[in-house]
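Only one protein chain is missing; all other protein chains are in place.
Going in written order, the chains are labelled A, B, C, D, E, F and G, and every chain counts its residues from 1.
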Amino acid sequence: MLEEVLLAGFGGQGILSTGMVLAYAAMAEGLHVAWIPSYGPEMRGGTANCGVTVSDTPISSPFVAEPTTLIAMNQPSLEKFETAVVPGGLLLYNASLVSRGVTRYDLRTLAIKANEEAEKIGNVRVATNVMLGAFLEITGVVSLASAVKALEKVLPAHRHKLIPANQRALEAGAWVAREAGMNITGRTTV
Amino acid sequence: MLEEVLLAGFGGQGILSTGMVLAYAAMAEGLHVAWIPSYGPEMRGGTANCGVTVSDTPISSPFVAEPTTLIAMNQPSLEKFETAVVPGGLLLYNASLVSRGVTRYDLRTLAIKANEEAEKIGNVRVATNVMLGAFLEITGVVSLASAVKALEKVLPAHRHKLIPANQRALEAGAWVAREAGMNITGRTTV
Amino acid sequence: MPQVFFDKERCKGCELCISVCPKKIITLSQEINSLGLHPAAITDGSKCTGCGFCFFVCPDLVVTVLREEETDG
Amino acid sequence: MPQVFFDKERCKGCELCISVCPKKIITLSQEINSLGLHPAAITDGSKCTGCGFCFFVCPDLVVTVLREEETDG
Amino acid sequence: MGKILMKGNEAFGEGAVRAGCRFFFGYPITPQSELPHYLARRMPEVGGLYLQAESEVAAINMVYGAAAAGARVMTSSSSPGISLMQEGISYIACAELPAVVVNIMRGGPGLGNIAPSQSDYFQAVKGGGHGDYKLPVLAPSTVQEIIDLVELAFELADKYRNPAMVVGDGFLGQMMEPVELGPVPDVQLPAKTWATTGTAGRNTRNIINSLYIEPEELEKVNLRLQAKYQEMEITEKRWEEYRLEGASLVLVAFGMVARIAKAVVDKLRAEDIPAGLIRPITLYPFPDLPVKSAAETAKSFLVVEMNAGQMVEDVRLAVEGLRPVHFYGRTAGMLTTVAEVTAAAKEIWEVLK
Amino acid sequence: MGKILMKGNEAFGEGAVRAGCRFFFGYPITPQSELPHYLARRMPEVGGLYLQAESEVAAINMVYGAAAAGARVMTSSSSPGISLMQEGISYIACAELPAVVVNIMRGGPGLGNIAPSQSDYFQAVKGGGHGDYKLPVLAPSTVQEIIDLVELAFELADKYRNPAMVVGDGFLGQMMEPVELGPVPDVQLPAKTWATTGTAGRNTRNIINSLYIEPEELEKVNLRLQAKYQEMEITEKRWEEYRLEGASLVLVAFGMVARIAKAVVDKLRAEDIPAGLIRPITLYPFPDLPVKSAAETAKSFLVVEMNAGQMVEDVRLAVEGLRPVHFYGRTAGMLTTVAEVTAAAKEIWEVLK
Amino acid sequence: MAVSLKRTEGLTNKPFHYCPGCTHGIIHRLVAETLVELGILERTVGICPVGCAVFAYEYFNCDMIQAAHGRAPAVATGVKRTLPDRVVFTYQGDGDLAAIGTAEIVHAASRGEKITTIFVNNAVYGMTGGQMAPTTLLGQKTTTTPYGRRPADAGFPLRVAEMLATVQGCAYVARVAVNSPKNILRAKKAVRRAFEIQLEGLGFTLVEVLSTCPTNWGLSPPEAMRWLEKKMIPVYPLSEFKVPEVEKQC
Partner (left out) sequence: MAVSLKRTEGLTNKPFHYCPGCTHGIIHRLVAETLVELGILERTVGICPVGCAVFAYEYFNCDMIQAAHGRAPAVATGVKRTLPDRVVFTYQGDGDLAAIGTAEIVHAASRGEKITTIFVNNAVYGMTGGQMAPTTLLGQKTTTTPYGRRPADAGFPLRVAEMLATVQGCAYVARVAVNSPKNILRAKKAVRRAFEIQLEGLGFTLVEVLSTCPTNWGLSPPEAMRWLEKKMIPVYPLSEFKVPEVEKQC
């Protein structure tokens, strides 16, 4: 098994830490894992993305140049990385911040209004974890329970009060994916 | 013709400028010439020596590792460089500051009490030019007249009043060499 | 009467203008600009004294203020 | 009576001691030391007050001065 | 403690702590900032010192001072900052002090950018500073290996009384991977009888110096240094071989690029192209032995670097014209991707086969 | 003016003046001090500026500023000072500014000594600073040639918008030889439309910069730089051949050492040993062509340097294993004498013949 | 007569990359307005530092040079000596000027280089992620003083204006702040005075500007303004520390 996940969006969406949640969860399940951010200019703001490789054999290249899954959290990220996904790969995008939609029809695609889902939970910053929940539900790379446990590692102690919200986000994403059916082959908006 | 002259002594004896007088004179006579000092530690004092190569063909190595002539202005210089002189070469040393004398008997050697000669002229600092005068008399590498003219180039303008003394030093050295006979093969003290 | 304009596309919603307006007539609008931020806007332009405080503190050259010169300027 | 000694082999003949001795009893000797220099020497030791000026200014640790401590030292 | 996920930059810091290093002097620069951030927090926990210098020049000279006083000491920076350290590194090498310097290379020249790069290879291995000196230069390619090689760097530094360098690129510094960390070992540092610690209890003065005004003296020092480097060249060459058996096309790559190269080798092998990889772990001394022996059987070499072609010279020096040595590289933080390198390799293979 | 006797260090200064350089920024260091002394006196005579910087780091950045403003500008130093300039040189290379840097090399590493040396060869030609950049590096071997090559350095710097370096050793700096000096030419400097001189009279802003935060942008810059270097490698290799006809044993040496090597060749030829010499005048780009063509007929090479063996690598890269390449060198200011080198050459010849 | 406060042509149209509420933008405006008001924009060459203002060459509407970290005063020296009739300024942060660039600023001042330095003191290394600067306050937490700046490890805040005022080549040194409209107007006056003195050829001029870094201070921009006032100004008092001799007399 080799999953190469690219999470992309803008700074402040929690892209990097959601990637870490996946990485920690996979490590806890005994898998090989690598997490690599694209680190930006020597300044604040701008785009943020990271690649997470999860494998049952040692990982040679940790770079996610041709992701098996793309989680695109906004329009520019979708546009930039859509073409890179391997044929037949998985594309999850945040329909709250994507207006134009996808151009590739050879991918399994799921559009999730992640901001809205997150706002329902009461914190727009958990939107990326909504996407992760969906990803886990679809791929089963690691269990949702492992991801929930990983939150403890990723969030600093003084932010542990946010664990319940993040857990609900993961669950919400999983629910959306379940509702959308597991074998998504075309475009589906929920 | 290739003369490789090593002048050695201590700082303040005018070693470097006497070497320059030879170099300028030779240049004026249309010869190829190179002057190279051994430059000392980043501080005052200590030893001073320079090599002057005079040749009628272009000079490849300007280093005087095996001098054809050594002009040794004090005991340590004599001891240090005596062995380097080419067999059959010329050795002029300043008998005023050399007590132990020479150990090589395959050289043409002339001992000159250069300090005394210089003090006669009234300036101990012209001692090295006494030696140069003798050297020129013996070898005829350049004329004494050229050396006298070269003094103008070597001495800075505000020291031109010292030219007569230096000229007398050159002449005194030439006289000593003449008196000692031109084909000196053993040790001779004047 | 003084007039004040905000170039909303340059505004980063930092609220510095809001914090200095003596008339408290600046707020962040509900709108979102192309930077994805809520830009500052005037609530009641008629109250504006043209004091220019908003202009002075704005780090992003968002504000323009038109006003009459003081008599003994 | 104070006594002053010069370690002539270390002396560089700089004349600083000469320039400060209140009794003018230091000169450069005719002798030449192993540095090839004329070292400083005392002309009339009996005039020495033990003031130590020569010691203080000598940069080359040439001078030793032996003296009695002042009464209220 | 089991496995934890750690950033490369932090691993450099933790590796140092575990090697018994308790003194760090540095100056901030991207993309290695997490290293000083980590140590600013971590050093006080283990009774150590994190000190932010006023510049890289000051930092390397603080390292010189601490090393002279007997400390196990480290500094780190990135390319422009390492350039500023060249005089200091040359001094440390000549004064024969042990110390570790980390360079998380970024795109150059000039201010360049902060993207990952390997373009300081020459500077590291040929001597960016003046004079004939060398540093053992180690190039980890995983986060776990960072920990191991930082420790090795300190050991080599002490063994040879010579500064050692560990190099990575921005990606290695930024990425996270699991590392296995035991409890912090209680490192017994070797006694340093030569250190300037005050003469108390000794009847000689210790002097740390790199000035030898007499050429004869300085030549002696140089001969001693050269003897050390020869000893390193005999003893310290380290490399990894990957699927070299029967390889006709041998890739050579170090650091993060070697991981890409591994993936390339796998891809090529999957297509029945007999490729293999030599990954230098020590950049100096350069592991010419495996290259030379590969040159006897392989048909061609492909050196892959994130620069305009630097290590390729050392490979050519080892191959000595026996086989063609090709180069593929991208500069300025542009990633050499698996796809690109595979394509480059196939092109060579087309001609070869 | 006819011939005058001139010190090498002064010739560097006079060469600069004659090349139209009117700005010099430097910091004192032995054994190049006569160069700043000369220019401190000379520059005001020609309406130029001698400015003593607070350090070598400041000096090279003043050079950067003056070059950006369109000046023909030079700095000079010796080994430790040149190490301190590495960041600045890398910046100048990336910002594509013309400037000339003189290095009168001394014994290293560390503070070393002030005796002549060639041990900064690697630093000069491989890039002592960070990133993939190169400088044309010129190595005069007579005082007359200093004047000529300093002028050439300024021309190359302007032609390629790239810093150029001229290297010598302490002896070359200290020795005097006759030079032929005409009247000071009235140099017309090429127009520098890119210089930051204020926008007046222009409708674009000029910007001097080495920051390209996007890898794609910085890669473009690097590709442009590499293209320049390739152009230099095609156009600018310079060397002298001495008695190469029928030479079985080819010496390779640069700078002052090449003069010793010439004397050695003469000695060997006098003893009927067919020796010859290749003297690289440009150290970068390295003149591999004559070495390659000599490798076809010669039996063996002997590289002579005043270091522990640096240019020998470039010779080996050119020879590509075709012939044995031997090395003879002394470090730390110890002179490689005619006698020693002759002996080394004869030893090789004994085996060869 | 209708006057207006509007964007100056001393700046390009490029939006600043600075964080929301970062006062680098205000300081840019003050400098640019001054260049326009004095009519010197097109004979000005500006030098930007390494720091958050590294991209200033995209904003100032004049010829610009990007300098190595801390070396802007040396670069400016090279420019001014080559082109003595041009106006030259450096724009530098506190990491750039007061840490790595200490020697360069002291000696540009001591040589009396006829340049103007705008010194932006925000008590932190902004660009590289909020590390301690020489100007960081005691107790202040940064990414490299996680336990707060303690003098025993990390020394004391460096008062650059006071230090440079002792240097003879310095003609004008002032410290201002941009935390309120009033202080911003005062800051503008100081910047203008500095450039005027450069034009008069009286020597080196420097304006230290207390500035905010909301991002690395972890404060909202208005909070950051208050922090500047409450915490920074007591340590870094606002004043003119040196004015040309002639002015002092009258």
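Heads up, the rule we're going with is that contacts are C-beta pairs under 8 Å (C-beta built on N, C-alpha and C of every residue); 3 or more make two chains touch, one makes a residue touch a chain.
Quantities reported herein were computed from a predicted structural model and do not represent experimental measurements.
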Residue of E:F23, E:F122, E:Y242 or E:W349 in touch with the missing chain, whole complex considered: E:F23
Given E:P28, E:G70, E:P163 or E:P274, the one touching the chain that is not displayed: E:G70
Residues from chain E at the interface with the omitted partner, ascending: 23, 25, 49, 51, 53-55, 57-59, 61-71, 73, 87-88, 91, 95, 196-200, 205-211
Where the missing chain touches chain G, by residue: 99-103, 106-107, 110-112, 134, 151, 154-159, 162-163, 165-169
In chain D, positions touching the absent partner: 10, 12-16, 18-20, 37, 51-53, 55-61, 63-69
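In the analysis below, only the chains that are shown with their structure count from here on.
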Reference chain E; chain at largest CA-centroid distance: D
Chain whose Cα centroid lies at the greatest distance from that of chain C: B
Pair of chains ranked first by number of touching C-beta pairs: E-F
Centre distance in Å when chain D and chain G are each reduced to the mean of their C-alpha atoms: 58
Between chain A and chain D, centroid-to-centroid distance (C-alpha), Å: 87
Chain C-chain F separation of Cα centroids, rounded to whole Å: 60
Residue list for chain F, restricted to those that touch at least two other chains: 57, 87, 91, 95, 113-114, 209-211, 213
Per-residue overlap in chain B, given as positions that touch at least 2 other chains: 41-42
